[in-house]
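Only one protein chain is missing; all other protein chains are in place.
== subunit A ==
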């Protein structure tokens, strides 16, 4: 972590309250969603296409603003932030992994990962040093100078994951991280996600694949813009959330109350 911040570390990483998103033209993607993700959690947000999970991802990732409701990421109220504030929030607190990797062609793995720190304010040499470190962490220490076209799909996704976590974000958002991979590579990526979580990362995986979702400690199921199931809630783990012990390996801490949307 760049700077220990006790107050921010103890609160939930994500807190959505009554989030509604209506697109121009009257399409309602989210209908009053409440969602809390605590520090150190590994959550699957699962639902069929059109369920609103992508919109949820955009809003949690502060790439889009809700029509109604409040979004708090790592203690920052997104509604009160302008473009610069939101950009800084993304740069410092959120990492993204995309289905299509979105690596910059013609740039080495190391440079691609270092690009993840470009807007962090760290000096260039430090960015490159951390990129090497993170690539080693995802098991690509021997692929530093490979360009994306010289890497397999699974390796590309691991580079993309390294880029997302190199800044040690409070929250890692992975959008269908295995969607473009064969099952073996996908398996390796899921394992990597588990490992990162065990090391303390808070991760939300957005997927339509129930099989992958079921292997994660907590599942949040979405349909038609509503949360229809949240295992943290259903399993009765709900309790008063308070100062936690910090990132705990492999455990999903419940942070309730997490009311699921009434149908």
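General observations
Here is the rule we go by: contacts are C-beta pairs under 8 Å (C-beta built on N, C-alpha and C of every residue); 3 or more make two chains touch, one makes a residue touch a chain; residues count from 1.
Methods note: contacts and distances are computed from a predicted model.
This complex has a chain not shown, and the name its UniProt record holds, of "Regulator of SigK", "Multicomponent Na+:H+ antiporter subunit C", "FMN reductase" or "ABC transport system permease protein", is "ABC transport system permease protein".
Residue-wise, the contact with the chain that is not shown comes from A:85, picked out of A:85, A:139 or A:217. Here the missing chain is touched by one residue of A:28, A:180, A:210 or A:228, and it is A:180. Those residues of subunit A that touch the chain absent from the view are 2-3, 5, 7-8, 54, 57-58, 61, 63-64, 75-76, 81, 83-92, 94-96, 98-100, 102, 104-106, 115-116, 118-124, 163, 175-176, 179-180.
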